[in-house]
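The structure follows.
What you see is the complex with one protein chain gone and the rest in place.
Let's turn to chain A:
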Amino acid sequence: MSIWLWIIAALAAIATLAWVGLWAARRLSGNAPRFRDMSYGVAFGYALALAAIAGGVWLWMKPGAVYFRWAVMGFAICAVAAFVFRLAGRHLGPERLKRQFRKMPLTAAFGILVIILYAVVAIFAAWIAPHGQEAVLGAANVVPGGDPAMGGDPAFPLGTDRIGRDILSRLIYGAQNTVGLAFATTLLAFFLGGALGLLAAVVGGWLDQVLSRGVDVLMAIPSLIFALLLLTIASVWADGARGLMTLYMVLIIAVIDSTRVFRLARSVGIGIVVMDYVEAAKLRGEGMGHLVFREILPNAMAPLLAEFGLRFCFVFLTIASLSFLGVGIQPPLADWGTMVRDLAQFINFAAFAPMVALAPLLPALAIAVLTVGVNFVVDWMLHRSSGLKS
């Protein structure tokens, strides 16, 4: 019960602070329009923000709050990196690129930086990684940090897992496996769902009915369970062949996710099909290919691209969760989802040995950063394409 009393007392204190602050600001500034027209709700928001900052500073001072300090530092480093990246983009390279960077918000610069970094890491994994992803090296359960006094080893800066594989190398190879597969799967899902959705929008009638009802049936089954079911069947067909198993996984996730893309593409397409320029093209006698790919697709691009960013993250998380459950990317291939599962037990040490608990958090962080980065870029693209229209 006392927690509720604390919350109520804190809210009351903030409310008083807001009221006093607003009154004082009005008096001190001689009733300037800025404060005169400020509503109490806005003042409360400012007071709340102030309280949150104060709470943050207090938490920073507390000796136990290691993760909070890391998070704040990480945030600051990301912000600085994005700023430097944008600054570089504004002064280097061809004029067209410079102009893009000049209008870019910091979030988008961060997203692009993240995507470039991940792409480089994924492509050059074999050169960057110090060890192979499957290599079992002597020491098992080396603690991250590389400090021998704490149970680390300078040869393995991020430690090793239960059977002694280098976590840094596996993280790097994981980018290749997880991101690469997710990208391929999303592309496939978009090709399938986008083409069929736009086709359903243009043709309408019975084709639309058949496709839409089919999609409804697929969507009615919870996607993760459906994927698990299909993968179990597929694993019998694959008969232990690892490459075939991965291919089946890509196809299954692509088909399941294409249903969402289909829905979006169809509804966007229906809005465009009624436009006069599509009618003009129809009356000209244009074929279906021209209608879909030249007249409709370019205008459906903005929402589809936004969906692509989101869908990529979902596919990525689906692959990670399937791998976590043991039916996705098969060991010994490195994959972030599997890594989280393998190292999950170390999370129990978080309270007294933060470094040990870092091991499962690193692959999770890799997933989270990419998800955030991709969404930042997509937001920015959406903003730009909607700005062009006005």
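Going forward, a contact is a pair of C-beta atoms (placed from the backbone, for glycine too) under 8 Å apart; a residue touches a chain by one contact, two chains touch by 3 or more; residues count from 1.
Assume contacts and distances are computed from a predicted model.
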item: Hidden subunit of the complex - UniProt protein name among "Cytochrome c1", "ABC transporter ATP-binding protein", "Heme exporter protein A" or "RNA polymerase sigma-70 factor, ECF subfamily"; value: "ABC transporter ATP-binding protein"
item: Contact residue for the chain not shown (choose from A:Ala149, A:Leu283 or A:Ala351); value: A:Leu283
item: Candidates A:Asn141, A:Asn299 or A:Asn375 - the one touching the absent chain; value: A:Asn299
item: Contact set of chain A toward the excluded chain (per top definition); value: 33, 36-37, 103, 275-277, 279-286, 294-295, 298-299, 301, 388-389
